[in-house]
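Shown here: the complex without one of its protein chains, the others still in place.
After this line comes subunit A, so read on.
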Amino acid sequence: MSIQTQIDTKLTTLAPLMVEVVNESHMHSVPANSETHFKVTLVSERFAGLMRVKRHQLLYALLKEELEGPVHALALHLYTPVEWTARGGEIPDSPNCLGGGKSDGKH
């Protein structure tokens, strides 16, 4: 199973109204078809009343195994349905790589 599918599967536990997992590894200096850099946009009622840090920590806990293993960077954009509607459903862009610490640890 690809890492992308694995992430997708784990995120279903948050009962997302909308979820998009994008492999952004091609934007970084890693071999072709790598699964190292991901962006997740997820809309769920579960985030209501949770500060941003807590929302991210919820995802980090769910994806602990992936983050300790192959996944090097994980951009997260997490919204409640109300916030998502207010944004007009716009997904933010990720920055381009600047090449630092490319082969070793995490972002």
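Note that a residue touches a chain if its C-beta (ideal position, glycine included) is under 8 Å from a C-beta of that chain, and two chains touch if they have at least 3 such contacts; residues count from 1.
Assume contacts and distances are computed from a predicted model.
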One chain of this complex is missing from the view, so tell me which of "Transport permease protein", "Glutaredoxin", "Electron transfer flavoprotein subunit beta" or "NADH-quinone oxidoreductase subunit H" is its UniProt name. "Glutaredoxin"
The one residue from A:31, A:49 or A:100 touching the chain left out of view is A:100
I need the residue numbers on subunit A that touch the omitted chain, in ascending order. 52-53, 56-57, 60, 67-68, 73-77, 92, 94-101, 105-107
